[in-house]
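Structure provided below as structure tokens; questions to follow.
Missing here is one protein chain; the remaining ones are kept as they sit in the complex.
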Amino acid sequence: MKLKVAVNGYGVIGRRVADAVVLQDDMELAGVADLVTDWRMRVAVQRGFPIFAATAEAREAMNDRGFEPLGDLGSLLESADIVVDCTPKGVDARNRPLYEAAGIRAIFQGGAKHELTGHSFVASANYESALDRRMTRVVSCNTTATVRTLLALRQAGLLQRARGVLVRRATDPWESHTDGILNTMVPEPGIPSHQGPDAQTVIPELDVVTMASKAPQNVAHLHHWIIELTRTASRDEVIEAFRAVPRIAFIRVDDGIVALNVTAEVMKEIGRPRGDMWEVAIWEDILTVEGRELFYAYQVDNQAIVVPETIDAIRALCGTERDPEQSIRRTNAALGIGVAFL
Amino acid sequence: MKLKVAVNGYGVIGRRVADAVVLQDDMELAGVADLVTDWRMRVAVQRGFPIFAATAEAREAMNDRGFEPLGDLGSLLESADIVVDCTPKGVDARNRPLYEAAGIRAIFQGGAKHELTGHSFVASANYESALDRRMTRVVSCNTTATVRTLLALRQAGLLQRARGVLVRRATDPWESHTDGILNTMVPEPGIPSHQGPDAQTVIPELDVVTMASKAPQNVAHLHHWIIELTRTASRDEVIEAFRAVPRIAFIRVDDGIVALNVTAEVMKEIGRPRGDMWEVAIWEDILTVEGRELFYAYQVDNQAIVVPETIDAIRALCGTERDPEQSIRRTNAALGIGVAFL
Amino acid sequence: MKLKVAVNGYGVIGRRVADAVVLQDDMELAGVADLVTDWRMRVAVQRGFPIFAATAEAREAMNDRGFEPLGDLGSLLESADIVVDCTPKGVDARNRPLYEAAGIRAIFQGGAKHELTGHSFVASANYESALDRRMTRVVSCNTTATVRTLLALRQAGLLQRARGVLVRRATDPWESHTDGILNTMVPEPGIPSHQGPDAQTVIPELDVVTMASKAPQNVAHLHHWIIELTRTASRDEVIEAFRAVPRIAFIRVDDGIVALNVTAEVMKEIGRPRGDMWEVAIWEDILTVEGRELFYAYQVDNQAIVVPETIDAIRALCGTERDPEQSIRRTNAALGIGVAFL
Partner (left out) sequence: MKLKVAVNGYGVIGRRVADAVVLQDDMELAGVADLVTDWRMRVAVQRGFPIFAATAEAREAMNDRGFEPLGDLGSLLESADIVVDCTPKGVDARNRPLYEAAGIRAIFQGGAKHELTGHSFVASANYESALDRRMTRVVSCNTTATVRTLLALRQAGLLQRARGVLVRRATDPWESHTDGILNTMVPEPGIPSHQGPDAQTVIPELDVVTMASKAPQNVAHLHHWIIELTRTASRDEVIEAFRAVPRIAFIRVDDGIVALNVTAEVMKEIGRPRGDMWEVAIWEDILTVEGRELFYAYQVDNQAIVVPETIDAIRALCGTERDPEQSIRRTNAALGIGVAFL
């Protein structure tokens, strides 16, 4: 019996989650709900996905445009075991009561607050604590990358204190015509920026502080980390520590991968759908250890990195796979993480 | 017997041509030659392509990096029926004598001058004149788009005079870290810019003048046209004329496709490899006819548009398919042009 | 007796108009009104300008932040002969009744519609028709540039038909952190774009059609024009025609001025306040005449070009200078237009 997964919100994340669900042999897509009636809905139709209207008004508008939704959000929830909420920030909180009323498990995305579900999820860090829960939140792209990499150092007993400077992409490509910034940078007004504390919702013991800024590009986040280690360690030890955690990959300047755009080009060339990179890509030959200090930088594909985490969260909440490593392995195999190039 | 196609130059165009060759049931990839030894060559290896070194020095460097090329350019040319030259501007002209010496047919790209081959190619316009030639040049992305669309108007007997303003993308994504422009626009110093006269190498009768500028983005070219028609015509007649020519597609503002980045997002979403768009995408609801004047704008994916043309040029030079429509149909079917969405 | 000028709205345009008023020997600045309480108001204070609160709430907020406005908009209007409305689009229309109630002359900016005042102003084109009017609208940056240059051709008896492609800057520098676009271009959905018809509010006889797009830069607009002349003419004739109209300057590619950013750098280097360029800067060595066709491109500083027009409009409405050439000469001399470099 496959898990029936509903996707509510068919945007940047929802589209990727829906595609990833379809690729898992233990899941099927119950349907996607949204309220748009433009090219985005036509893509869902072309993919052959069951379409539902997120609201009554949307249902009418969809019918007017010839989309023939199978029903509204309520009927979608009835037919599913679990819903992945990929709606915009603010909408997600309003959806929670609907999911509770429908008696359905629910996964929220990182735009939501930790308090909405009381649990924040990164597969390699705390899969087991999510087993059989009604709800969890897959943390944001920045937090996911932070947790994966700091977890690696922590598991190796190397992490004392982490200080990060996160230079964020300004907006996503699809809305860069309305929501961009231009020839400037915007520092986050508060220190710590929210990503540091957010990582502590997954691993409370982390000593982590982050500063953040926004740069005028839409390719990827670029994180810079300054780590105090628990002891002097070699570069090799550190790299080994990173290799021990799934969904961390290494790229190299001396392989010609010298900037965010090049990594993105590589992803397109190795055939990744949409050019997505699900891994955190650490620059191996930039990484430096000096005594008890470690410095490194990596690239985060903010549109893609949470997708495999979401797939794992589905299995964790539904309790159908109780071993984190097994779930991660299945997800990775289905998506093609680790089989090629990186 | 399949046509054996060599690809010399495994860059933005070469990679796409190699992939497209592999998809044709009447062609096989004899191999790719280049001199890089970084991630680009690793991609070729991962694809399982026969690899050759473009020069003797490159062969050594490749061996040093563990790539084990099967031979040099000479051996590649010996094993092929035709070579597609995708080397940078300037290198192509130096390669011509090599191809002649090898007695092999050759296709050059739009960076080369018309004089290099004496023939310039756009499949829908002059396929037949390329039949059995030793060499041709597939014209540049801007010229290909110009020819496809003006041809449409000309075939419908509507084209009197064409005046275009071509706003070009500044550079390609993969080299945007070294070769970009930033917060400015650069007008082409000469009028007509080279694209107008270049279109006349394919259709000499065109009355066409172009102005051009460069904009700080790497997504696509945006062409604006002001056409004097031979007579008053309706919008529908004009659209019908465009529909009659292959590899022209329509996009609509009222479908949410309002800017270059949105079209690019759509291509990724409908599963196009690398997000490529092989069609000229005309904004249908922007197109306006006023009396005997026609105004329209379209988007050109400069990395992709010449790829199907190159495939057709292979068949034309080799003479294995003498009917332009048949070749275009086969190429389109193999790539997936016209089957979906657009 | 100097003209007392009120400036309502102390933003990009208002700040420049206030400074320009101060430089005129026949005008004095009655004060500036706004509702912001951040650095922008501190600049007004530093300049020593009389400050007024645009609304009652603003007055309180200003007092809270220690700005001590001299009064509200009402008192400013009482003390002035004329008001220049530099408030955002939409606000201007709501202000009109206030100005009428105060019995004061008023100038609106190009964000307003022609219908708001029934008169649209460009000094070199229709100064005299504005004499003694209660209200006028100084047309937008794009329209001002269009009118200045097409007027030149018309006055020389050369203008038959004008077709333009206007590539607009996406936003102004000061708000580029919230209001930008990023790595894309946005075509205007309608043809003609509004600038063509808008030019006809100043010179109704113009046969002009414009297409427009938005580019990801905040430096300047770049207009491309394709002109059908009334007869064959020489390049020199055309250049002479442009020279005969004030506030048109020439720049040259062979002088190293090859892109928007270079022109902007020149303006800073010749000491223009804020780097402003009040002139339309035509590329002299790009301009081309072919038979009865003329092609040219120019750069428009969208923040500055309407400032001298506004100063002239003040004199025209107040009727204190009845000769257009005299007013233009005075304005130009006070600002420094034409004395240097260009």
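Per-chain numbering from 1; labels A, B and C assigned in written order.
Rule of thumb we're sticking to: a contact is a pair of C-beta atoms (placed from the backbone, for glycine too) under 8 Å apart; a residue touches a chain by one contact, two chains touch by 3 or more.
Predicted model, so just to flag it, every value in this text is computed and none were measured.
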Touching residue (missing chain; options A:Arg65, A:His224 or A:Arg329): A:His224
Selected residue (touches chain absent from view) among B:Ala170, B:Ile191, B:Val208 or B:Leu229: B:Ala170
Among A:Ala259, A:Val280 or A:Ala304, which residue is in touch with the absent chain? A:Ala259
From the list C:Ala54, C:Val186 or C:Ala264, which touches the chain that is not on show? C:Ala264
On chain C, residues whose C-beta touches the chain left out of the figure: 15, 36, 38-40, 42-43, 46, 173-177, 182-183, 255-262, 264-266, 268-271, 273-275, 340-341
Residue numbers in chain A that touch the chain omitted from display: 163, 165, 167, 181, 183-192, 209, 211, 213, 215-219, 222, 224, 226, 253, 258-262, 283, 285-288, 290, 293, 295, 297
Quickly run down the residues of chain B that touch the omitted chain. 170-171, 173, 176-178, 180-184, 186, 216-218
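Criterion: only the chains that are shown with their structure count from here on.
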At the place where copies chain B and chain C touch, is the share of residue numbers found on both sides over half (same) or under half (different)? same
Please identify the chain lying most centrally, where each chain is represented by the average of its Cα atoms. B
In whole angstrom, what separates the CA-based centres of chain A and chain C? 47
List the centre-to-centre spacing of chain A and chain B in whole Å, with centres computed as mean CA coordinates. 36
Enumerate the residues of chain C that touch no fewer than two other chains. 181, 183-184, 186, 216-218
